[in-house]
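What follows is a short report on a single structure.
A single protein chain has been removed from this complex, and every other one stays in its place.
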Amino acid sequence: MKTKATLSQEYVKGLWDQNPVFKQVLGMCPTLAVTVSAINGIAMALATTFVLVFSSLIISIIRKLIPTQVRIAAYILIIATFVTLVDLVMKAQFPELSKSLGPYIPLIVVNCLILGRQEAFSSKNGVGRSVLDALGMGTGFLGALFVLGGIREILGTRTLLGFQVLPDFYEPWLIMILPAGAFLTLGLLMGFSNAYIAKKKNKERETLREKYLKPKSPTVNAQEA
Amino acid sequence: MKIVIHMLVTLSIIGIISGGLLSEVSGWAAPKIAAHRKAATEKAVFTVQPEAKNQQKVETVDFELYKVFDDQNNPIGYALPFEGNGFQGKIRLMVGVKNDLKEIVGLQILEQVETPGLGTKVTEDDFLNKFVNLSSVPKILPVKVEPTSKPTNEVQTITGATISSKAVIAIVNAGMEKLRKVKEEGGEL
Partner (left out) sequence: MTTTTVNPTYRLELTSSPHVHSRWSTKQAMWMVIIALLPPTISAVVFFGFYQLLIIAVSIGFAVGTEALIKTIRKRQINIKDGSAVITGLLLALILPPNFNLAFTALGSIVAIGLGKEIFGGLGYNIFNPALVGRAFLQASFPVAITTWEKPNFAVDTISSATPLAAFKFDSVVTQLSSLFIGNIGGSLGETSSIAVLLGGIFLIAIGVANYRIPLAMIIGVIVFGGIFWLVDPVAYPNPLFHLLAGGFLFGTFFMATDWVSSPITAKGMWIFGLGISLVLVIIRLFGGLPEGVMYAILFMNAFVPMINRYTRPQIFGEAK
């Protein structure tokens, strides 16, 4: 049997190896729609993480009580409860933020990342692992949305988190805060990350080849001798 | 049969707990949300009716309309939120008009998705101030050059943002039309 991952691995895997945005390509709707600024990205990711962690917590606790036939309905009920909770609290305490995120807070319900983690992980693992997994995925989501929102905000409005970071003579590229800018940025980021991984793999293959093929070659040895 | 009962019971319990929790939170949040909404509306109403000190929602019409009063509590006019199509999407604005439903006293854009830097110029004071003391009868007309005579019913459109400017004017016209129609038909405002 495959050895179980350590607890820290459960958390770390969501940061990069199974990053929800760049690797699993889940939750694209909020990723593309709300990342016009870094702060929007952070708020969206925090709201999603909150829902994800608490849903995972509850579902991993009661996972053995839910009949398989209605598990999806039960998951959606639990997820929807937490989403509504977040929506109400945001509207009451942070009306400005709630307005700028618009319909995307209620839409967390249908974010495949959340339902996906319940189906793939929390329904099969204990409470501790499920919460760590959810936290890891949430952190990965946060990182991706912050980078995406940050890049779009800097190029599109020359500010980051509201502070001007580019000089006045830089004319903002409005396309970056339009939907087209979201697709361009995400596409390029994914492209670069894939290119980086491909390069790394190539290098590993090269070193393996060096290690196992070269020394065994008799001609090389003969020449040296 | 047993499994069906199990399914029903599980879902019902989750539903009951969820409903109970949410109704608690909603009870706490609802007044706050209502307060925010009221503050936002009042802010917009008082921007388009600078002399107003008090406002009240008009309940006798089937659309949103606010009646405003001065410091002696005399009615001085109305504030009407209205929406229509802009260049890329809906424009929602609020227009302030005097009691006679003819002279406009202020205009504010509440929501819009126009082209940044171009169509968004309609939200700037340079454009909005052109509506102050503007006559809305028979209709507000978009023109290319700044009107010289006052009072006028002409508004100069923004160069490069003709569509958005005309859209705003059309929305204001439609709103005023609607108000006057209610009054002509003897409706109470």
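For clarity, chains are labelled A and B in written order, and residue numbers in each chain start from 1.
Just so we're on the same page, a contact is a pair of C-beta atoms (placed from the backbone, for glycine too) under 8 Å apart; a residue touches a chain by one contact, two chains touch by 3 or more.
Small disclaimer: the values here were computed from a predicted structure and weren't measured.
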item	value
Identified contact with the non-displayed chain, of A:G102, A:G128, A:G162 or A:G191	A:G191
Given B:I33, B:V61, B:L118 or B:A170, the one touching the chain that is not displayed	B:L118
Touching the absent chain when the full complex is considered, from A:I62, A:I76, A:L160 or A:L174	A:L174
Residues of chain A (touch criterion as defined above) contacting the omitted chain	171, 173-176, 178, 180-181, 184, 191, 213-214, 216-217, 219-220, 223
On chain B, residues whose C-beta touches the chain left out of the figure	87-88, 115-118, 144, 160, 162-163
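Note that only the chains that are shown with their structure count from here on.
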item	value
Chain A-chain B separation of Cα centroids, rounded to whole Å	38
Chain A contact footprint on chain B (complex, rising order)	3, 6-7, 10-11, 14-15, 18, 21-22, 25-26, 28-29, 32-33, 36, 40, 115-117
Touching residues on chain A, where the partner in the complex is chain B	65-67, 69-70, 73-74, 77-78, 80-81, 84-85, 88-89, 91-93, 95, 174, 177
